[in-house]
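Here the complex is missing a single protein chain, while all its other protein chains stay put.
Going in written order, the chains are labelled A, B and C, and every chain counts its residues from 1.
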């Protein structure tokens, strides 16, 4: 019997759905909460459930927890979905952009600066409005639409009061999307589902955490090709690919290596949890 | 003429010494301050000096600046000393420990936890006193000697008020060193110099930023072998390797990919700047 | 009918108990959540319920919310329990100590410093172990028992990463209490209840938020006299007075102007909510 271990720090809809899917598919799926224990990296000592796993599904909400736990588990020789490298890149908007660009995948224009002055210069080249994003951070948090230089200065001044990572200024052209973006789910070599995410009223960001609404989208050839290419570029097994509708076609802008799907599953009618667990089982049996 | 570009965010002794060494060695060495400009990663647009470089010496003081600037330059096809991968690992104590351990290099015992409870459990296994380190951070900052559970709780409670990265609890056995540690300089395949760093009075950490005093050390076979092995494990061209004197021999505990040497050069009589520039030139000519 | 308005930012046991007590006593008690609205201080425009109040009970959990809301309401001429001056002093350990000392009330020995060096000098005079407290903060948060200079340095270094207020170093002698302290409830001119708070196992702080256990205590003459004197010194209507059992008698160390009593009420059998509302009514009718 295939043994899948879901490591997590909180049990959400997704974790429950994955466990249920495992039960239905005849796999042994256990949930291991990493908050209760520690790992002795010298002795390779960790929760014994984890050591018995054929494959680990990394489901920690905290980015740093997911990243470091994956690094540790991999270094113990345990396969993790997704890998450390994938988690590192997808969790970091700057590394994502570099990876997409190198792979020839269309992505919004992006400039990087390291100081207030550099950022203002970058902005005057990118043009207003522009989007200011923390390189690490989820759910659209602190992603700021910056309409003019005055606003840019306000954002930068606040950033200077935060942790140094927030002073890596990631500045992106604003893609005048029709009030929505696209989230598409890649599992292995397949695009299994896609949704439009419509921004909530009074909010330009379409993240579901910010009230974005999920609506089923038909998977076009363009979306399929780009998403699979992006997934391969970051080496992902399972990944959420976020796209914007640009003037000249789709632009990939973010990837999520620990993807949420509580809204996408009912909107699309696809049993995403089941597809993920099937994939994990097939990976073990390969 | 070999063109070396030193990217930096502050000019210290080291940057001046490197530029002078370049002049003496007939190389074209220019200093580029990254604080004044920005990089357009979509168009590959950056300070033109940088584009003309045969090789870049990464010398930013800010860790995140060094890390991301290296990622960008590498993705433009410009060789950087050190590489992104090396900078990533050396800048991160957890990734360093995993890498050393995988390479079979002796390193102090280390446990990782993600919450207060996990950290307290880890500490009771490692035993007191233990050393609490932020996974990212330089100059011994916030590296805390924790003598008992009460003190551990104090440290953890303070950490919980900081950026989430500080809640990745990296806990290490305290190596009862004789009031000093070892810093050894690897350039290419050679160990070019080594010093003891004696902790300042009233301070257990031996970082020179905390008043540690540099004293020349003879390079032993053990030190040489371990340092080169560690440098190779992280893929470094030029690296400072920090060792502790354990009961059963040396233990490597940290590596520095943007190493300072203003104290080590006079203490050892070795012209470290010259050796670094020679190496960079040889790398280009190879 | 007397109109009492409880302003709050969260409804806890205490707020419900106060409302129920008002109902039983025939007063009109309404709860106003300050999170939903704003105050126009130029026009004196605020939630209309608030303007109809004969007296306000300030019950915000957030210290700054309580402090500033009280300042605003008072400046509109509305009586608030407790006053701005009382809230300011009780919410600030340094101002509390100064006030107690001026009133001749025994309080633990306290030194203040503004830098690391000053704090270490203060500690070497106060002697170890000592108690390090943030001047503003509740529930024992970041209150640190510091056993020796090494630990002090650890605490200070962490404090330097926090908001500047945390660099006002408030250092207090450690009173070797028998694993408990005393919380005593003053309403008007009466001490209505008192409890011992026993620290939870493995925790030296006796705050109930940290698992401290409430046990009824008989109100001694000494406690009564000191508590009333302390309440008068800070000008409080209703206040929780915290005492320690020192070698030469009780020491008052903290006062709480928005006091919790969910544990003290059952432990003592005193209907604290009722006593508070009765007092508020009597104040209006006076």
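Note that contacts are C-beta pairs under 8 Å (C-beta built on N, C-alpha and C of every residue); 3 or more make two chains touch, one makes a residue touch a chain.
Values in this document were obtained by computation on a predicted structure and should not be read as measured data.
Asks: In the full assembly, spell out which visible chains the left-out chain is touching.
Replies: A, C
Asks: Which residue among C:19, C:82, C:97 or C:206 touches the omitted chain?
Replies: C:97
Asks: Which parts of chain A face the unshown chain closely enough to count as touching?
Replies: 141-142, 144-151, 153-155, 157-159, 161-162, 202-204
Asks: State which residues belonging to chain C touch the missing partner chain.
Replies: Residues touching the hidden chain, for chain C, are 9, 34-43, 62-65, 68-69, 71-72, 75, 88, 94-95, 97-98, 101-102, 107-115, 117-119, 121-122, 125, 135, 162-165, 167-169, 171.
Quick note on the criterion: only the chains that are shown with their structure count from here on.
Asks: How big is the gap, in whole Å, between where the Cα atoms of chain A centre and where those of chain C centre?
Replies: 44
Asks: Can you check how far apart chain A and chain B are, centre to centre, with Cα atoms defining each centre and the answer in Å?
Replies: Averaging C-alpha atoms per chain gives centres 30 Å apart.
Asks: Between chain B and chain C, tell me the centre distance in angstrom, where each centre is the average of that chain's C-alpha atoms.
Replies: A distance of 47 Å separates the two centres.
Asks: Counting only residues that touch at least two other chains, what does the list for chain C look like?
Replies: Expected reply: no residues.
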